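For this depiction, one protein chain was excluded, whereas all remaining protein chains were kept in their positions.
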Amino acid sequence: MAPTIRALPLISKARNGVGAFILQCKRMELAYCDFGGSSNGMKRFIERDLPKFAAANPQIEFVVHPRPNHHPTIRGLYINGREKVVCVRNMHESEIIQKAQLLRDSSGAKIKKSNKKVTSLNESVRGVFSPYHGEQFKI
Amino acid sequence: MSLLTPHLRPALRQALAPFTPARYESTTRRMTKKLRLPPAASFRLDASSPAGTHIIYNPPPTAASVKQTPALFMAANDPRRALSLNTPSLPLAEGQELPPPVRKPYEKKYHLKPEDFAKIRELRKADPVTNTRKALAEQFGCSPFFIGMVAEATKEHKIEMHFKQKKMMKRWGRIRTKARAEKAKRKAGWGGADGL
């Protein structure tokens, strides 16, 4: 008996947040320098604000390591394999925590401009216009 | 200034000139005014519109999607069956006929008996060249497709026909071969593979 139907090998797409939400930032590496003055804010941040921030975001792995003779940086690593690095030289702890929050809230995707107001996997509610249906325009 | 065309005032000349519909207007204001469509019938308010709150049924100008099941396909105890709004339908006016069929509809006849099938097979096997599916269909009063279901041609005949076709296809040039191949590909996608 000949087959009447074949299934195309399509797979489902994830919709992060619809069911479960997976935070895209999986790791943050904080580098500081013992000698450089630009790392002062970073060092204070690590001592004071980092434990609380880390506890509030248990999904993120935090790695703190010295990087001598360099400005302090925060490197965020994401699930899509990309990373974002922010140099926090000469910043106050309040500014650094903002940068950390920025990295945490990012998806890791390249910043892309969209001219569309709405982007969706779902088809439109009323469907695409057809001149052959509904009230047809008579010339 | 030609001798044939008398000197006329521009306005008069324009009025007498043959009418050519304009594709554009000279100012944006005029263009947008021209393109403005009147509101849809269901939104127009006139003397006959209801005075109080009412529901406007405004179906979109689209073909029904496959997610909308026709009432006939629904289960017998489906409560949505009674609701005509859910199902795709053709807004037929009273007394209006259904659209013309694409292929001529025919009445299926069940007049052939097992003896006829045996005869068909015999004829087809004996001389597939003369007793083509079309000829047998005419003889027995059925469709060539049905003859194909009843009687298969001999293996030799199939091979012969296959090679005959290949021989003809060899004569095709580059453009025809490509066009035919593309058409075959397009046709294969009509079953749903092309995603449309």
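Labels for the chains are A and B, by order of writing; each one numbers its residues from 1.
Basically, contacts are C-beta pairs under 8 Å (C-beta built on N, C-alpha and C of every residue); 3 or more make two chains touch, one makes a residue touch a chain.
FYI, contacts and distances are computed from a predicted model.
Missing chain, UniProt protein name: "Large ribosomal subunit protein mL44", from among "Large ribosomal subunit protein mL44", "S-phase kinase-associated protein 1", "S1 motif domain-containing protein" or "Exosome complex component MTR3-like". Among B:Asp78, B:Asp127 or B:Glu182, only B:Asp78 touches the chain that is left out of the view. Here one chain is not drawn; of B:Pro10, B:Gly173 or B:Gly195, the residue touching it is B:Gly195. In the full complex, chain B makes contact with the omitted chain through residues 63-64, 66-75, 77-80, 88-90, 92, 98-103, 105, 108, 187, 190-193, 195-196. By the touch criterion stated above, the residues of chain A touching the omitted chain are 1-16, 18-20, 22-23, 26-27, 32, 34-35, 43-44, 46-47, 50-51, 54, 58-66, 79, 121-122, 132.
We adopt the following convention: only the chains that are shown with their structure count from here on.
For this pair, chain A with chain B, the centres built from the Cα atoms lie 48 Å apart. If you check the complex, the residues on chain B that touch chain A are 40-41, 59-63, 65, 192-193.
Chain A meets chain B in the complex at residues 8, 123, 126-136.
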